[in-house]
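Following: one structure in structure tokens, then a few remarks.
Yeah, one chain of the complex is gone here, protein chain that is, but the others are all in their spots.
Coming up: subunit A.
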Amino acid sequence: MEEVAEVDVEDVENEKSQSTETLEVVEALASNEKPKFVRLPLTRIKHIMKMDPDCSLISQDALFLVTKSTELFLEYLAKESAKFMGMGKRKTVQKRDVDAAIDNVPSLCFLDGALE
């Protein structure tokens, strides 16, 4: 059987994120479209941010950074969850793996109980 998914995930981590970004820019420029720097919709992110009553004005830079960091967060959480799947020798990430990541990774404690 192949080695634990954990090793694979960490190996491709940097490679994938960098090459995906570069590839997107190159492809977009080649087809004369504007390069896609964000994949998640800026407007939707802005609406979520506005749910905070203390949040009024949002600069363009701030919106870009929040959107982009959410993408990075998704990747991060997906990889952390996948580590727990590897230990069970499964090939499909399930919700319990996400829960396990939340329980085990300190920076994810804000999600504790939030996904029920």
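What we mean here is this: a contact is a pair of C-beta atoms (placed from the backbone, for glycine too) under 8 Å apart; a residue touches a chain by one contact, two chains touch by 3 or more; residues count from 1.
Definition applied: contacts and distances are computed from a predicted model.
Note on the omitted subunit: UniProt lists it as "DNA polymerase epsilon subunit 3", one of the names in "Histidine-containing phosphotransfer protein", "non-specific serine/threonine protein kinase", "Alanine--glyoxylate aminotransferase" or "DNA polymerase epsilon subunit 3". The omitted chain makes contact with subunit A at the following residues, 2, 5, 8-9, 12, 16-17, 20-21, 25, 34-35, 37, 39-66, 68-79, 81-82, 85, 91-95, 97-99, 106-107, 110-111, 114-115.
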